[in-house]
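For this view, one protein chain was removed and the others were kept in their places.
What follows is subunit A.
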Amino acid sequence: MTDTAAVTGFDSDEKPTGAHNAEAASFGGTGMKIAGYVGMVLVFLVVAGPLFWIVVTSVKERPDIYTQPAQWWPAHPTSDGYHSATTAIPFWDYFRNSVIITAILSIAKIVLGVMSAYALSLMRFPGRNLLFVVIIAALMVPNQITVISNYALVSQLGWRNTYQGIIIPLAGVAFGTFLMRNQFLSVPGEIIEAARLDGAGPLKLLWRVVLPMSWPTLIAFSIITVVNEWNEYLWPFLMSDDSRSGTLPIGLTHLQNNDGITNWGPVMAATVLAMLPVLIVFLALQRHMIKGLTAGAVKG
């Protein structure tokens, strides 16, 4: 039945059915289906296992954390971990720092990434490709190599324990430039020419024509940026000694240093609290990462 459907599927109305059946046939029958589900379950366990363990540990009582055999469900659920996580360290100060630094850094990176990508893809100037290669080269330099010289410079400027000390050295955007440039280059040239003929200046062209066609890529770039900045550890750790400018990952380190080796409950509770904001941002943005925004732009 599958074969006949695939063969007769040349009629345009029949095509989707034919293609679908052909696809199903190529993946074999029940055996492959089961293998697929087993694979999915494995991946789910690998990803969700540690998360589950963090959440469960955060609501356990201290003696229940170190027991043999392991407790997979808390015998006496408690919110003590959360209480001590938010009181043992100035948790909300770290949280505020994280929000401020992540917000400023993300906005700076997105704006700079989009603007530089626009210049490198849609404006003509001499040395454009060379400049792009230099930016890509910057992407290849590992963070750890520049960290020492950056540290020397920033502490000389007296910027340790300040927001700008953390933000400015991290605001470079080679990745965003690279990603958005390639996205902008994929926008059909005729649409850009049409907008130019319609009298759109550079900003209007970017804002009304090019960006609306690039939302999925921009959203993906934004999510990656927000998550990365929220979790950034090495540089804020070097730049801040305490809750004046330290971010949540630094707060977690302080918490762990205080009593973490023996008391994992508060550390896990603080980890859960630190994860929640990015999780919410991710869930809010990911539904916008849909394809097909260019449907109907060119041809049929």
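Definition applied: a residue touches a chain if its C-beta (ideal position, glycine included) is under 8 Å from a C-beta of that chain, and two chains touch if they have at least 3 such contacts; residues count from 1.
Throughout what follows, contacts and distances are computed from a predicted model.
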Per UniProt, and picking from "Sugar ABC transporter ATP-binding protein", "Carbon-monoxide dehydrogenase large subunit", "Anti-sigma factor" or "Glutamyl-tRNA(Gln) amidotransferase subunit A", the hidden chain is "Sugar ABC transporter ATP-binding protein"
For the chain that's not shown, point to the residue among A:M115, A:A200 or A:I224 touching it. A:A200
Based on the whole complex, identify which of A:M213, A:V226, A:L248 or A:V278 touches the chain you can't see. A:M213
Please identify, in ascending order, the residues of subunit A that touch the omitted chain? 188, 190-191, 193-201, 204, 208-209, 212-213, 292-300
